[in-house]
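I'd like to ask you about the structure that follows.
Just one protein chain is left out here, and the rest sit where they should.
Moving on, here comes chain A:
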Amino acid sequence: MNFQYRVEIVDENMEISKGIYKLSLSGKFKGVPGQFYMLKTYGLNPLLPRPISIHDIHENKISFLYSVVGEGTKFLSQLRKGEQLQILGPLGKGFNVENIKGKAAIISGGIGIAPMLYLSKNLKVSTLHLYAGFRDEVYGIDDMKKYTDKIYLTTENGNTGVKGYITEIFNPSSYDIVLCCGPEKMMMKTVKLCKEYNVPIFVSMEKHMACGIGACLVCTCKTKNGNRRTCKDGPVFLGEDVIWDA
C-alpha cells in the first residue's frame, strides 16, 4: 500500500461557487482518479478527518473540490493559505482507467463532479461525454471542457442547461461504459437506467468514514458479494454489485 500521513500547508482555499470550495496544496502527490484523501484541520474539533476525492493532480500540486455540508467541511472551508492541514492518502480503489475503453459517459450529480476532472484527464477513451446535474449554480465544468467531447447540463431551477434532473436527460444506450458519482438516489437511478440498456457502469460511493484505511468498518457498502469497505474496497464499485440503502 502506498498511502501516507503528512502535514501540509494550504496553498489556496477559495469558494468557487456558493458553498463549494477548491483547496490546493503544493508538492508531489500520488493518486489515481476516484481515490481520495482524508483531510483534517488541526485540533480535536472536529474530531475526525473528512474523506475528500482527488479533484486534480499536477506535477507539483493537488486540489480538492468539496461542498460544505456539515461541521467538518465548514472547518475545512475556513482554512486560510499558510495554515496546516493533516492529510492521509491516497486511499481506496479508484477507477481502473486502463480497462475503460470505447465511447464513455461520465454522469455526475452536484459535488459528484469533484473526481471527474482528474478522471476525464486520465481516460483513454475514443469519445467522452459529460452529463452534469446541479441544484442551481453550475461549477467545476470549465476545466473539463478540453477533456470532453460534449457536455450536457441540467439544473433543478433551470438557470443553466435543461431544467430537471440529469438522470432525466441521460440515455445510456449509445455508450460502452458509464462512470458515475453523485447523491445515492441519483446513482441508484443511473445504475437502473444502465441495466435496462445493459451498459456497464462504475459508481463512486460516498459514506461517512472514520479511519479511511479499512480498519473500523463504519463505511460499509452492502454489495452482492457481501459487505465491502467503501474506503478500502471502494469507493469505486461496479454499479450492479451495489445494494442500495436509499
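One rule holds in what follows: a contact is a pair of C-beta atoms (placed from the backbone, for glycine too) under 8 Å apart; a residue touches a chain by one contact, two chains touch by 3 or more; residues count from 1.
Please note the rule applied: contacts and distances are computed from a predicted model.
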_Complex member absent from the view - protein name from UniProt, among "Dihydroorotate dehydrogenase", "NADH-quinone oxidoreductase subunit L", "ATP synthase subunit a" or "Formate C-acetyltransferase"_ = "Dihydroorotate dehydrogenase"
*Looking beyond the chains shown, say which of A:M14, A:L47 or A:V69 touches the absent one.*
A:L47
*Omitted-chain contact residue, chosen from A:E71, A:D142 or A:E240*: A:E71
*Provide the residue numbers of chain A that touch the chain removed from this figure.*
1, 3-5, 40, 44-49, 71-72, 86, 88, 208-220, 222, 226-227, 232, 245
